[in-house]
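For this depiction, one protein chain was excluded, whereas all remaining protein chains were kept in their positions.
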Amino acid sequence: MFKSLLENVKLNPPLVHNITNYVTVNDCANIVLASGGAPLMADDINEVEDIVSISNALNINIGTLNKRTVESMVKAGKKANELGIPVILDPVGVGASKLRNEAINILIDEIDFSVIKGNMSEIKALYTKTKNTGGVDVQEEDVIDNQNIEEAIEFVKKVAKRFSCVIAVTGAIDIVTDGEKVRLIRNGHEMMSRITGTGCMTGSVIATYCGSNKNDVLSATVMAITVMGLAGEKAYEKTVAKGEGTGSFRTYLMDSVSLMDYETLKEGAKVEIR
Amino acid sequence: MFKSLLENVKLNPPLVHNITNYVTVNDCANIVLASGGAPLMADDINEVEDIVSISNALNINIGTLNKRTVESMVKAGKKANELGIPVILDPVGVGASKLRNEAINILIDEIDFSVIKGNMSEIKALYTKTKNTGGVDVQEEDVIDNQNIEEAIEFVKKVAKRFSCVIAVTGAIDIVTDGEKVRLIRNGHEMMSRITGTGCMTGSVIATYCGSNKNDVLSATVMAITVMGLAGEKAYEKTVAKGEGTGSFRTYLMDSVSLMDYETLKEGAKVEIR
Partner (left out) sequence: MFKSLLENVKLNPPLVHNITNYVTVNDCANIVLASGGAPLMADDINEVEDIVSISNALNINIGTLNKRTVESMVKAGKKANELGIPVILDPVGVGASKLRNEAINILIDEIDFSVIKGNMSEIKALYTKTKNTGGVDVQEEDVIDNQNIEEAIEFVKKVAKRFSCVIAVTGAIDIVTDGEKVRLIRNGHEMMSRITGTGCMTGSVIATYCGSNKNDVLSATVMAITVMGLAGEKAYEKTVAKGEGTGSFRTYLMDSVSLMDYETLKEGAKVEIR
């Protein structure tokens, strides 16, 4: 599966339009490049349609939301739907404020998303609109492990059916489903949560791979999460071997994504097809 | 002192709400994580109260000021005061423009700060409202050294009394005082001024430590400045040993903060209690 997906990225490097937050925007641009695409980061309402029109995927991330950018997101998303290019949503911190909940309701109503990616707390908030009170990280009761995995899968399938798109829940075990097919990914390392932006970067890699593989966004999403997880493992090994900390880990994570190839991926991927 | 302060961070990792500039915001988020907290970076006026309500500290930095964010800062600061969580101010570049001077006057009037941190030029501008004409770096006549330290201490004590909060003046010798107690810190390395964001990051670390130690913000501030200074020394040593430059220094600074523990801190801290 991964072989042809990766070849498509190489043969048709996608232009990836990101409307994202100002905290991790540089990481997102660099990870698009590292994974084989070219980033475009425009967010002004007067140019998002022009920029979407030359892009192969649109990535919407609500990390540092404001009124101005929500309007741009809607306009860009509608144009992307019209043009048939994949739209990815990262509902960062939904549940943490009324503004975020309202914004997500607008985005969900107005745009048809190809993939929605979040941690379990975000996906639950998205589904139930219940209040998430712990900020942008996953809540303890929402951690996915071998104990609660079956229950979690059923829930995520339900969410995917409701929103008619691929749902990717990231965590110690990642769950990706379109409501029918289910993929579990067991790559990654907990050090990834000790730097900012790994979640946002994962969204950008999903958008990159979907941009060149729009006929199989489920597999493209699985590959993106696997690549990020595997890169995290390699970055962790190198960081520990050299006695370094989170600054070096961040650099090595980018290195590992930029050096990723089919052989590495094939050997390291821990994907379970259900 | 440091032992229990550090343990409090570990036992109760703080959520730290930063309303800051878009230049160093990624560094600030990463340093909060490196020092044991979790960052929240929201700045829209419609959600800052919700975000403050789930936070343990609020860090306000006026690096890239605009009208929109000043209003958010005031709203967030008032809410934080109401909830009794520590509020930290970094008056970046105050004195360099009328906008900054006016904004600082509004912030000082409306919010009770726990800690205000700046270089001597900024703290002087804050106090005297005289015009600072050299941008965001300390002016030459304001450098603190062994010659003028006694005079500087008296001045900073006066500022602390005026604003009824802890004042931290960073420089070759750092001065931290609540108007009565005085602490001098002689850690740090001048290479820290050759990368952007070390000042902003120090503010974020102060907020992180204060978030878990709100009953002793003086000591938490001293620890934050000591940790940053000591990390700067270690980063410098490694950079020079490897013949590297400011890019690597920046990475190693983050590494050193993320690897900091009580033993390293105890051994390397150069804190003088007056």
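A few comments on the model shown:
Should a chain be cited, it is by its letter among A and B, assigned in written order, with residues numbered from 1 in that chain.
Everything that follows uses one rule, which is that a residue touches a chain if its C-beta (ideal position, glycine included) is under 8 Å from a C-beta of that chain, and two chains touch if they have at least 3 such contacts.
Everything numeric here is computed off the predicted structure, so don't read it as measured data.
Only one of the listed residues, A:A152, A:M191 or A:V257, touches the absent chain: A:V257. Screening B:I54, B:L99, B:A172 or B:L259 for touch with the missing chain picks out B:L99. For subunit A, the residues in touch with the chain missing from this view are 15, 22, 25-26, 29-30, 33-34, 38-44, 46-47, 50-51, 54-55, 250-259. The omitted chain makes contact with subunit B at the following residues, 21-24, 26-27, 63-67, 93, 96-100, 133-137, 194-197, 243-248, 250-251.
Note that in this section only the chains that are shown with their structure count from here on.
One finds 33 Å separating the Cα centroids of subunit A and subunit B.
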